[in-house]
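Data block below; observations after.
So, chain A:
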Amino acid sequence: MVPLLLIFIPVISGLLTFFLKNGNAAKNWSLVASVITLAVGLYGVFGSQNLSCNVEWLPVLGARFSVMLDGMGKMLTLLTAISFPIVFAATYNNQYKNTNAFYGLMLLTQAGLMGVFVAGDALLFYFFWELALIPVYFLCSIWGGEKRIAVTFKFFIYTFVGSLLMLVGILYLYNLTPNHTFAIESFYALKLTAAQQNIAFWLFFIAFAIKMPIFPLHTWQPDAYEQSPTSVTMILSGVMAKMGIFAVIRWLVPIFPLATEKFGSIIIILSVFGMLYASLIAIKQDDIKRLIAYSSIGHIGLMCAAIFAMKGIGLQGVMVQMFNHGINVIGLWIVANAIQQQLGTRKFSELGGLAQKAPILAILLMVMAFANIALPLTNAFVGEFLMFNGLFQYNIWLATIAGISIILAAVYTLNMVQKVFYGNTTTKTENATDITGNVQLILIVLVVVVIGFGIYPQPLINLTKDVVIAINP
Partner candidate 1 sequence: MPIQYYIYLALALFSIGVVGVLTRRNAIIIFMCVELMLNATNLLLVAFSKMHHGAALVADKASMVGIDGQLFVFFIMVVAAAEVSVGLAIIVMMYRNTHSVDVNFLNRLKN
Partner candidate 2 sequence: MQTIKILLAFIVLWPLVGFLVNGLGRNFRSKKMTALYGCGQILGSFLASIYVFFLVKENGSQVATYFDFINVGTLKIPMSFQIDQLSSLFILIITGVGFLIHVYSTSYMRDEEPKHYARYFAYLNLFIFSMLLLVLGANYVIMFIGWEGVGLCSYLLIGFWFKNDNYNYAAKKAFIMNRIGDLGFLLAVFYLINKLGTVTYIDVFARVGELSSQDITIITALLFVGAMGKSAQLPLYTWLPDAMAGPTPVSALIHAATMVTAGIYMIARSNILYTMAPGTQGFIAIIGLATALFAATIALKQNDIKKVLAYSTVSQLGYMFLGLGVGAYTGAVFHVMTHAFFKALLFLGAGSVIHAMHHEQDIRKMGGLKKFMPITNITFLLGCLAIAGVPPFSGFFSKDEILAAAFEKNPILYYLGVAGALMTTFYMFRLYAMTFLGKFRGTNDQEHHLHESPSAITIPLIILAILATVGGFIGIPEVFATNSHWLEQWLAPIFEGSKALVEVHAVNHSQELLMMGVVTGLVLITIMFTWNKFSKYEEKNIEETGFVKVLENKWYVDELYDAIIVKPLDGLAVFFKNIFEKSGIDGTVNGVGRLVNYSSRQLRLVQSGQVGNYILIMVLSIIVIIFIWINDATIFRFISKIF
């Protein structure tokens, strides 16, 4: 019941939003709807026992509408459910043309994301995977920045190519199942030969790697993050990037154990190189959004490497980090959005001295920034600690090289803090004021989450422990 609600509340409220002609009404309605979803999500995590649903969907094909929530699903639906109200509230003052359509599409995206995280049937999974992509395409291409058309086109083609490869992979596996079904259990039960795995593995992995994104398939990402409206960027990097990670854990590793082991080293090397590469590029960025984008590539690279290291401790770290990275990166985007809305620029060269003008923003950003570089007692530390541990058990040298990104992360994050908040004010920042109440409130909530899970991460670990054991006993 709960997974169904998680999907259908956003779908229905999203469709309704299209018919609300008044922009503010659409805004408020979406906020309310997303809060209701959040309540259901919380209920799913803490209260409910009624966590799966399996009904006939397309009997001809053997596809069923099968949804379920395990620990990982709970955590990620919770992340999705938390993100949307936060995004809506933090960007409440942003103005859009056709407000109703914007919010409607946002809610549809949420439905797609929820569906991806709960789907227990490959075709259903594919369906939601696309459902999450298509509204985002429209959101970016209608409400994005100047170069939105070219950038969004690239984004769409890129991810769509990946999706199609995955569809081929799904059909391939479908034909191998004895009773022609898309159910995840029968996919898990497949005994694939090494040769079969080698092909199908890449069909799936490329789709997921594009979504995460992993070097060298990442070039759509900084452009798309930069050009999208910030609230969409928050969803893209906070939640959508986790789709890739999630899918690797749920749909790739358990189905193709042999190929995972065989290609693991290549993927880890790519990921680790990507971490350093993205971190180095981040140092040279002059735009807050691009900096966060590249920083995000670095963090995702670590998660991907930790998955393929296939150590229980590293996988546990990935689980924890999926949630925490979502929270942290959304926090950073909220700051970026607040700065852009108020000052009309995101360029470091035009900013400076904001700490004098907006001390509250400065403090809150500081916490977020230090969470971004995984300082202990912020939530990201636990995840990175466990992930590096897993990577270290896999190979000491790779872990050491990946560790350099810890240093580089400090470099670019502190660069950003310094250039935006410290020093003297510039012409642009002279008349800046502090952030508005809603943004303050949201950021404070995020900071509490960041520090709370930093000091006591055990709830997240307990929530996902079973999934880890199931994959890597």
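Basis for inclusion: all candidates are chains of the complex that A comes from, given by their letters.
Observations on the structure shown:
Convention: a residue touches a chain if its C-beta (ideal position, glycine included) is under 8 Å from a C-beta of that chain, and two chains touch if they have at least 3 such contacts; residues count from 1.
As the structure is a prediction and not an experimental result, all values here were calculated from the model.
Every candidate listed (1 or 2) is part of this complex; the one in touch with chain A, counting any copy, is 2.
The touching residues of chain A, when paired with candidate 2 in their complex, are 154, 157-158, 216, 218-220, 277, 280-281, 283-285, 312-313, 316, 353, 355-356, 359, 370, 375-377, 381-382, 385-386, 388-389, 392-393, 396, 399-400, 403-404, 406-407, 410-411, 414-415, 418, 421-424, 455-458, 461, 465.
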